[in-house]
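For this view, one protein chain was removed and the others were kept in their places.
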Amino acid sequence: MTATALAALFAAPLAVLPVQAVADAWRAPALLPQRLGARGLHAAITGQAGSALGNSLAVAAATTALALLLGWPAARALGGRRLRCLTPVLVLLAMPLLVPAYATGTGLAEWFVRLGLSGGRLGLVLAHLTVVLPYVVLILATGFGERLQELEEMARTVGLGTPRRLALVTLPTVRPTLAAAGLLGFLVSWSQYGLSLAVGSGLPMLPLVLLPFIRSDPQIAAALALLFLAPALATLAIAARASRHQR
Amino acid sequence: MISGEPAPAGLVCRDLVVAPGGRVVLRRLALQIPAGTRTVVVGPSGAGKTTLLRAIAGLERPLEGEIWLRGRRLDTVAAHRRRVAVVFQEPRLLPHLDVVDNVAFGLRAAGVPRPARRAQALALLDEVGLAGLAGRRVDGLSGGEQQRVALARALCVKPDLLLLDEPLASVDPNRREGLRHLLVELQQARALTTLLITHDQSEAAQLGERVALLLEGTIVQHDTPRALFERPASAAVARFFGTRNLLRGQVRGGRLPLDAGWIDAPGPDGEATLAIRPERVRLDPDGPLRLRVVAASYAGTHVRLDLHGHGLTLEAHVPPAAAPRVGELVGVTLPRADLWRLPDPGSQAAERDLAERSTAGPADVPAEPAPLP
Partner (left out) sequence: MTIPTKRPRLPPAALHRSDRPAVRRLPIAVMLAPAVIALVLLFGGGLAGAVRQSLHPTIDGAGPLDLSAWTAVLGDPTFADALWFSLRTALAATGLSAAAAVAIAVALRRQAALPRFLVALPVPVPHLLVATVAVAWLGPGGLAERALGALPIQLVRDRAGLGIVLVYLYKETPFLVLLLLASMGAELTRREEAAAVLGATGWQRLRWVVWPTIRAPLATGSLIVAAFVLGAFEVPMAVGPSYPPTLATYAAEQPQLDLVAGQAKAAAALLVAAAASIALAAAAVRLSRDRAPCLSVAGLALCLRPVGLSTVGAGA
């Protein structure tokens, strides 16, 4: 009972978004829109908003892929508990998450201008990496624990070489954690504001485009917000299915 | 199975039906423990021993049935008001308190002021032999030490009933003797009604004045340890306590005919199942049975033989010096005095027998001499 009440409490407010997105006219004090239309949705996928969507998707995907690649060996080292002095590594991983991203971005902006990365997707990927990489490493490390090591040792004693071991034992075992890290990394990059503002020098990204509309045009803001929400909903759906599978 | 009146100062469980998590585990269980005595409930894993303990402690609500302690109805009372103390399988100490504060926890909950409860806790730590560890943190202690602290903590509240769930399980085998003696000493000093749980039948025999066997949700026999080993009430009881030798047939004129020969049998004529412990099976060249040794394995104190012949399978434990070789044909005697005739299930005599035994007082020594193997 408490649970359903809580769930309703947390999820219900979001219900206003779909309504607002299709409300061409919704003046106070009416509780329901006066006129419905597709203006908001249209604006959300064309023009600057449309290219913002594309940029955010591309940058998030690329950042996540790069983070998984760079983070995999570090996660193995952390998860395998081979480190004796864990703290400096954890500190290095934690700092980018706690220091305001806009601060990091501002500092990077100058270097990127010099390197010609400013305003391009590559620059954004590198900037986003500062926050995505730590999350990816930390989440991925939880999947490289003792259980995996035991399975890999078993595979070694049975005679599997490294590539086959990777394919037959490591990847299947790590798959859920890999998915979690990937989804999480994607979400972090997708939601990122400060870094995109500082380093993007105007390149449209979804959260950057969304913010001004919140004050100026609620309908377009709602439509953009729904698009903005989509990966989070997908993540929840995947997590729901995954935890049901586990039972 | 048990007569109606609750024992005035002991524990009485009547018609208990408990279904933790939806699955019925205890089926109309009945158990009576006289005040001041030590009873062990023994049984295989999953039989319901821990469920019974939790129901008595108040951690599990029974669907039906009653629990009485010292004349008070217990199952309608919340767990923290039952005056029942539990020593769990794991010590379950609080890591943020030191040893003394852990022991004094129950008194703190009762509102006893700090100096008084510390003094009582220290006295108890002394009794369990941990006087020097008073100020220590809990996670530095060994498993056995933690269990002693848990024991001190349980005794500190001066409960009416003490429950122990596999108290020796987390203790090193070579330290169990010490803890076992301590348990018995403390219980006897306080004349505390005590119920212990274990899955190990020899530990049950050593710890309990009476032993109750819990199989598939009910108590099938509640008796002295000796009776459970030597006079089991059913084939299931016999098997649990190590007797797999069961002979069935028609007794006529004091003899039971078998394919392999005939043997002297106790009791009147009629359908019978006889049980004999493996230690009592005697190898005797003049014996009435002729069996072949099919397998033999050395078990330290004895050699375990599997004997086959004429459709009969017997297990025998013999001294290593006298052990025959595999493949040999040996003569076997089953001494009449060592044969136990299982009571017919459902027979009135058997029920009366069991009922009498369950309400009997502390252990009485049986008349028959018991030659040790």
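We just call them A and B in the order they show up, numbering each chain from 1.
FYI, a contact is a pair of C-beta atoms (placed from the backbone, for glycine too) under 8 Å apart; a residue touches a chain by one contact, two chains touch by 3 or more.
Everything numeric in this text was worked out from a predicted model, so none of it was measured.
J.: In the intact complex, which of the presented chains make contact with the chain not displayed?
T.: Computed over the complete complex, the missing chain touches A, B.
J.: Tell me which residue among A:14, A:38, A:58 or A:122 touches the hidden chain in the full complex.
T.: The one listed residue touching the chain not shown is A:14.
J.: In the whole complex, not just what's shown, which of A:41, A:62 or A:148 touches the removed chain?
T.: Within the whole complex, the residue contacting the unshown chain is A:148.
J.: Any idea which of B:69, B:85 or B:307 touches the chain not displayed?
T.: Spelled out, the listed residue whose C-beta touches the missing chain is B:85.
J.: Check each of B:55, B:296 or B:330 against the chain that is not shown and name the one that touches it.
T.: Among B:55, B:296 or B:330, only B:296 touches the chain that is not shown.
J.: So that we can see where the missing chain sits, which residues of subunit A does it touch?
T.: The list for subunit A reads 2-4, 6-7, 10-11, 13-14, 16-17, 20, 28-31, 69-71, 73-74, 76-79, 82-83, 86-87, 89-111, 126-127, 129-130, 133-135, 137-139, 141-145, 147-148, 156-159, 173-178, 180, 183-184, 187-188, 190-191, 193-194, 197, 207, 210-211, 214-215, 218, 221-222, 225, 228-229, 231-232, 235-236, 239-240, 242-243, 246-247.
J.: Against the chain that's been left off, what residues of subunit B make contact? List them.
T.: Listed in rising order, the touching residues are 57-59, 79-86, 88, 90, 92, 94, 96, 105-106, 108-110, 150, 153-154, 157, 296-298, 303, 320, 323-326.
Just so it is clear, only the chains that are shown with their structure count from here on.
J.: Taking each chain's centre as the mean of its CA atoms, how far is subunit A from subunit B in angstrom?
T.: 58
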